[in-house]
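Heads up, one of the protein chains got dropped from this complex, but the rest are sitting where they should.
Entry: subunit A
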Amino acid sequence: MAGNIGIFVCGCDGLISGVVDMAGVEAGLAKVKKRIGAKVFHPRLCGSGGTGAVRSAISQNALDCVIIAGCPESECRDVFNSVAAEAGLAPEMVLRLDIREGCAFPHGNNPGGATAKAVNLIKMWNARARLAEPYKPVYATGNRDVLVIGGGLAGLSSANELAEAGLNVTLIEKESYLGGRAGQFDKVFPRMCDSRCGVTFLVNRLKDNPGIKIMPFTEISGLKGSAGRFEAGLSSRPRTVDPEKCNLCGKCEQICPVILPDEYNFGVVTRKAVTPPRPLDQVGSYVINRENCLPGCSLCADICPAGAIALEREPASSTVKFGSIVLATGWQPFEAEKISRLGFGRYANVLTNVQMERIMSPDGPAGGRLVCPESGREPENVVFIQCAGSRDINYQGWCSTICCAATLKQAINIKLLNSRIKVYVFYIDIRVYGDYEELYSRAQEAGVVFVRSSPAQVYAEPGAAGLMVVGEDTLMGRTLKISADLVVLAAGMKPCGIPQPILNHLSHGQAGESRGNPEEAGLLDRRGFFVGHRQCFPLESPAQGIYPAGTCQEPMDMANTVRGALAAACKIFKTSGERVEVSPMVPQVDKAGCDKCKRCMEECPYGVWYFDNDGYPAPDPLYCKTCLTCVGACPRQCISAQGFSVQELVGTVTARVKETEPGEPHVVAFVCENDAYQAVLLAGRMGLEYPSGVHVIPVRCAGSCNMVLIQDGLPEGIDGFILAGCRHGECHYIHGADRTEERVANIKLTLRDIMIEPERVDFVRLGVRDAEKFAGHARDFVERLKKMGPSPFKKIN
């Protein structure tokens, strides 16, 4: 509580004093005396004379809080903060009040109104200043336990970075091997190095690190708690083969009667229900895929010379506690058999690009030689068909971004293997962005023929060997028919999807009630990618503590995957220090007032609330983004943050102010400081006029406006309220503006019931540049208020 407040009014070299009558302000503030230590009127506070005046006034009068009425907060911040610091005042005890953009500029033709408004604003800020207190720093113990879901390139990169920084990482992978897709492929463009090399390096680094626990064959089965306090249920597939006993003799695989397409090789060859260890294996034994077994068959268990096989093992389940999750679930290839005209699945010599990777891999089914699967001979003509299923509204509407570069890489490799093989690429557009363009020229130099066409059909001509590809060459304007020994379809990326427990957590929160649809907020793609807010918060999910990385976000190449993985690790570092100093604006709950209604938990856009040991809700300071939606939501007004509380704002609406002009409605506008307030400032700078009765108060987010402000303000005689939030889908705190819109709609019904015009409360959405919209809206609103007449409460006060 500030006991000795200083009021400093700046003339801004005539910009303010040219409109606002400084003597009039002084007269208006004549009766404002209590707890006021000094009133200083200066032509230019930020000049050397002005700062000297501020400094000496603070020290002479022992002021503990100052109100600087002048330019907006964004200007001269350092000047006033350093002056205050010299005089021993914390920066938060310097309250800035904008009477230039907010008062002098828009009311240039109305000096009387501007002067009265300036007096009102200073009185309102005075009420705030009385409650101002220096911040107490908030420290939290960092959370150093992380769960990484997915052992592919993204998961490994994140896990490695986190483990090297000394965090405890649990890495779960649903397969028996690590490395994911990157481990299955042949070469990496543009350097043409071995794809497995990088993941092998990462796996080896991880093995050396004691801080990491790798759990193959494990999936997440449940998720409870909130950021910092997650508790996940993990279920591991049963270990039917004992790795201690298994000597990898392979007799079990030989005798297994089940034959299936081999997923590791994308179906180019077959496998048994018993599979040998894959490269980068983490299990250390043969693996029996029990879901493939014939009922009652126990041939493998019977033949095993080491007695390592026990078929009836139960899946193991465990729970882990951790603070953050890296979600790196990756991608899967599009099912090319869906496009029947291209013949995949019908002709053995039609492959997808991922199958081609396996064929050309040195450890693949063909041993790194280029062969046609049907004949086992080297092809003479190879045709690549781009965008198989991609950029096609019938299949996958999006561009997978990497297929063009992957095809060019494969085409160049074929030409390097044998330059006499004819290679054709059928494309719609070659999309190799950035530096990868060089691959395009390399392929052209190597003699690859490019045909702009989306082929109509791939078919086998009766009697002839090989396949025919038919399409229209759209550059030449003629149909084209090419015979091919091998056709490679560039099938795009499809997300593997987000594990159901996490999806439930994102959309329902802890209390089981809907937190709002992440799809609606645009953070979760309808197609299953975890896009986040691409520019502002690309790694963020609606629930804090869950960070997506890699191709589960959107189709991307390996370089971007690693970047994304490191970025996710960075987000986790922020909350992992031994002692983290967090924002002092983390909300605090006054337990005396709280009745545990949980509305704060429900309305928090980030799900950072949990129940503390006494059963009261508390936000996790590490993950709170201080949007203060909870302050606006609390029906008991018992949540407040340092420097932002309902009581302070109530002070502004209950301050004893006067009409700016006779008959002018008194309007208070609470505007979001991110977007709407910028529009208000811009309106001032553009000199747009709006009525002088509109008093603007910037708030953290529209969602931080508690409706008690209206319930307190209307009886005090305020004629109307404007609440301004961000435009739809643009709120920096996901749905702060939507919450306010909802609350305003609700309070309008109450006003209607108590026979007060609901139109006295108005919600408007403003973008950062909507200055004209704001000014126009304020004019219309005041016009409507004038027609309605003064607030009925004015009579009883």
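Methods note: contacts are C-beta pairs under 8 Å (C-beta built on N, C-alpha and C of every residue); 3 or more make two chains touch, one makes a residue touch a chain; residues count from 1.
Keep this in mind: contacts and distances are computed from a predicted model.
Colleague: Given that one chain of this complex has been left out, which of "Adenylylsulfate reductase beta-subunit", "Ring-1,2-phenylacetyl-CoA epoxidase subunit PaaB", "Putative spermidine/putrescine transport system ATP-binding protein" or "3-isopropylmalate dehydratase large subunit" is its protein name according to UniProt?
Modeller: The missing chain's protein name, per its UniProt entry, is "Adenylylsulfate reductase beta-subunit".
Colleague: Touching the hidden chain in the complete assembly: which of A:15, A:32 or A:192 does that?
Modeller: A:32
Colleague: Looking at the whole complex, which of A:464, A:536 or A:754 touches the chain that is not displayed?
Modeller: In the full complex, the listed residue that touches the missing chain is A:754.
Colleague: Pick from A:9, A:524 or A:708: which residue touches the chain that isn't shown?
Modeller: Checking the options A:9, A:524 or A:708, the one contacting the hidden chain is A:708.
Colleague: Determine and list the subunit A residues touching the chain excluded from the picture.
Modeller: Touching the chain left out of view, subunit A contributes residues 31-35, 130, 511-513, 595, 597-599, 602, 635, 637, 646-647, 650, 656, 708, 711-712, 714-715, 746-747, 749-750, 753-756, 792-793, 796-797.
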